[in-house]
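Please read through the structure below; I'll follow up with questions.
Of the protein chains in this complex, all but one are displayed in their positions.
Then we have subunit A:
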Amino acid sequence: MTRYILRRLIAMPFLVLGIVTLAFLLTTVTKGDPLAAIVSDRQMNDPEAVAAAKARWGLDRSLPERYVIYVRNLLTGDMGTSFITRRPVAQDVLFRLPATMELVIAAMLVGSTIGIALGVLAAYFRNTPTDHLARFFALIGSSVPVFWLGLALLYVFSVKLGILPGPGRLDPRAALPPRITGFMTIDTLLAGNVKLFIDAVWHLILPAFVLGWAVAGTISRLVRANMLEVLDREFILTARSKGAGEFRVVIRHALRNTLVPTLTVIGYSFAYLLTGAVLTETIFSWPGMGSYAVDAARGLDFPAIIGVTIVGGIVFLVTNLLTDVAYVIANPRVRLG
């Protein structure tokens, strides 16, 4: 198993290089003038800025040379400067990454918990009203667009009922905790401010639920199908004949046997969550990479777009690696083979 993980780790840099190369090619093919991808329209009139940019990115050199310079700049963490924020893109992206990760991880927890619970219930009570209800609930999540769901839930729970807070990561009147990890839930705890922590969790619920509901649908459908198959297998009868209770039979014996495909679908749903985060962040004014990407796209902020692409790609690669490692660990047959 360690050899397998090692192999995958060795492959990582090459995959990252692939993403970088794609991103680089994007800068060269999108616009006739590569300068336009680095320098904003306003700065174009400033000969000093143009010259500086040209030197930094080697724009007067050949394409291969430029590629080498680009990669070298990247290795020092230089992704260029955002047209909109005027800050280094790397700094912008790293600043916003934790907010997105916090949202996506929360959504994943919500989505897999709901998805697994619904799938198990639907399978155990197959063809009963419980099953139909669970499947209907899952269907809503995976068929209603995120922005509609987000706006509707925000309207109902925040505006109408006032149970949950509105957009944002914290009460706007609250003082921000010192930034340590960038995860609001963690930073508030590290600051020892429980009230603020609760506020952060409270703010996280609605966007995480909106984003998680969509993957809950996919996960529950897969879990239901797998559970139906496993519940009919003979070892389930064996477990009952041993005197195991129904809860134990369903969770320890049946669900445990669907773990491998379940983990896989949860892992791969990460890609969906990353893209879904773009819309969710916009609706919930969530200061993450998604809303940053939307602003960048609106403003044709090429360095920012490419920076988001590269970081998003790396996050995606890492989660895929983690998914595959989890797959190996959860599957005794693969683990030993």
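Quick notes on this one:
Basically, a residue touches a chain if its C-beta (ideal position, glycine included) is under 8 Å from a C-beta of that chain, and two chains touch if they have at least 3 such contacts; residues count from 1.
Note that contacts and distances are computed from a predicted model.
For the omitted chain of this complex, the UniProt record lists the protein as "Oligopeptide/dipeptide ABC transporter ATP-binding protein", which is one of "Carbon monoxide dehydrogenase medium chain", "Oligopeptide/dipeptide ABC transporter ATP-binding protein", "3-isopropylmalate dehydratase large subunit" or "Cytochrome C".
Among A:L259, A:A297 or A:L321, only A:L259 touches the chain left out of the display.
Considering the full assembly, A:R240 is the residue among A:R8, A:R135 or A:R240 that touches the omitted chain.
On the side of subunit A, touch with the chain left out of the figure occurs at residues 233-235, 237-246, 253, 256-257, 259, 330-333, 336.
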